[in-house]
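Omission of a single protein chain aside, the complex is shown with its protein chains in their original locations.
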Amino acid sequence: MGLEEKAGNLGFVTTTLENVVNWSRTRAMWPLLSGLACCAIEMMAAQSAHYDMSRFGMELMRASPRQSDLLIVAGRVTNKMAPVLRRLYDQMPAPKWVLSMGDCASNGGVFNNYAIIQGVDEVLPVDVYVAGCPPRPEALIHGILVLYDKVQQEGITEWA
Amino acid sequence: MPIHYDVTSVTLDEIKNLVSDRAITGETMLLNMGPQHPSTHGVLRLLLELDGETIITCIPDIGFLHTGIEKSMEGKTYQQAEVLTDRMDYLNTVGNNLAYCLAVEKLVELDVPARAQAIRVILAELQRIASHLIWLATQALDLAAQSVFLYCFRERELILDIFELVSGQRMMTTFIRPGGLWRDVPEEFETAVRDFLGHFPKRIEMYEGLLTKNPLFVDRTKGIAVVSGEEAVRWGMTGPSLRGSGVDYDLRKVNPYSGYEQYDFDVPLGENGDVFSRYIIRIQEMRESIHIIQQAMDKLPSGPVRSENRKFVPPPRSELGTSMEALIHHFKLWTEGFDAPEGSVYVPVSSPRGELGCLLESDGGPKPYRAHWRTPSYANLQALPMMAEGHLVADLVAIIGSIDIVLGDIDR
Partner (left out) sequence: MGNNLQKAAEIIQEKYNGEINSFRDQITLLLSKDSIVEVCQILRDDFSFGVLVDETVVDYWRRKEPRFQIVYQLHSRQHDERIFLRTPVSDDDPFTSSVVSIYPNANWYEREIWDLFGIRFEGHPDLRRILLPKGYQGHPLRKDVPIKVEETRFTFNNDELARGKPLAKE
């Protein structure tokens, strides 16, 4: 016995504001069009017709950080690129999320030398890690769906 | 602490002998392009000096993907180091493996069975098609032809499916090993490749139908960045970028490796040396690759795919249970690796971008003392300032696309 029962026939849906906001965030998340290395090719494959990431609200990738919500770190992060990546992240408007794609971005992968940062989490707060070298497009899409689950559970005040 | 480098700023002082005097007085504009830019094909950074919209100077700044692969290879045995070669030029992974394995084979004088050589050629040519497809997709996308991108990636999936079939991995196959292949190809390989060969030529027609006579595409590519043959040779350009200028030089012809001399194919040559010629050449090269694969499939010999030289090549797994000797060889190879004789070798192969060379120097131990890669994109990109001079900024993306750079190949 509540509002839902009474208003059911009238075509109303009741939910919390938090749910609506989080739902809309996950249904139109625009990733930043930024590829670093090998994984960028698989990211492009995920975007193309065969895997079609636009099924999950990622219709377009924006080349400008000002217009994007999700930074997919696709590839190894070098010492020279890390400040650039950090600046890109800082330029993105909140709410924003980071997905670390592939082994190199997550933990350095097969490289442990003077040039490669051992995981992009040294410079950025990462939400989801996707394993693989490179991950298949399906794996990337799975990672994005995991991120959506995470976004669904966020509080509305977290980004305020 | 890596983050403290301030890499984004370049002072005018540093580049004052590279730009014209007018830049110092502020008459012309200095503009930064990249490393985060959708049409620099990765993390290339360019400093442009512009007079209005015309490029006066273009100063590439590379190294945003410098991975230190040459250093890392020094710490691994010859078998382990091969894994790193995949990650270098990530659109030509099989070709990198091939160059590396040929270098190791030359260093230790290892024989390769005929079947392995033929399969290597098939895979390398499939990889060449896949690489050219990515190039076509991105070049067309840069010139605002979105649909070509979708079609090219559709066909590329078919090639990646073949790679996955033989090696279990889509991109980083490491299927070619010193002394042959990792294992024989499965039965379905032949039908998969034949299927692909059956309908891919029609798809090339389709791409050509979308672009070759498309006035929007032709206007933006014809007469742009004309490079004469002498200039191209002088700057050390190789591959389609060189052949687009009409210079007949293909390593598969002049210096055949892995049995390329058995196959009959043409080396397409461009006439004008502009962006359009380089486009036509790559399209033609895809057709020639189809010819090569067809011939290689038709006379694919049977037999072993790995050398019988147990000092360098591990024995088949089935022998481990019955032969003590095989077990010892296997154990030695996977724990210590093999010792290579002292000396240095250089092996060039024809990658989709040009001459990819591997220089291996051995000190007699199981690890390469020095591994150096002569990468085609590095040499081709060096000619970019010469090519871009005097063109509009909008044409720069077409020029960058036309030399088909891969940043992993440049920075290593």
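As written, the chain order gives the labels A and B, with residue 1 at the start of each chain.
Methods note: a residue touches a chain if its C-beta (ideal position, glycine included) is under 8 Å from a C-beta of that chain, and two chains touch if they have at least 3 such contacts.
Every value quoted in this text rests on a predicted model; they were computed, and no experiment measured them.
Undergrad: Taking the whole complex into account, name the chains on display that the unshown chain touches.
TA: The chain that is not shown touches these displayed chains: A, B.
Undergrad: Among A:Ala74, A:Leu88, A:Val123 or A:Leu140, which residue is in touch with the absent chain?
TA: Result: among the candidates, A:Val123 touches the missing chain.
Undergrad: Using the touch rule from the top, list residues of chain A that touch the missing partner.
TA: Given the touch definition above, chain A has residues 79-80, 86, 107-108, 112-115, 118-119, 121-126 touching the missing chain.
Undergrad: Kindly note down the residues of chain B that lie in touch with the hidden chain.
TA: 1, 3-7, 14, 17-18, 62-63, 66, 68, 70-72, 74-75, 106-107, 109, 233-236, 249, 254-255, 343-346, 348, 355, 357, 359, 361, 363, 369-370, 372, 374, 378-379, 382-383, 411
Here is the rule we use: only the chains that are shown with their structure count from here on.
Undergrad: Using mean C-alpha positions as chain centres, tell me how far chain A is from chain B in Å, no decimals.
TA: Each chain reduced to its C-alpha mean, chain A and chain B end up 30 Å apart.
Undergrad: In the complex formed with chain B, which residues of chain A make contact?
TA: For chain A paired with chain B, touching residues are 33-38, 40-42, 44-45, 48-50, 63, 65, 75-76, 78-84, 86-88, 110-117, 122-123, 133-134, 136.
Undergrad: Which stretch or stretches of chain B touch chain A in the complex?
TA: Chain B residues touching chain A: 2-3, 5-8, 35-38, 42-43, 63-69, 71-72, 83-84, 87, 90-91, 134, 137, 149-151, 153-154, 156-157, 170-172, 407-408, 411.
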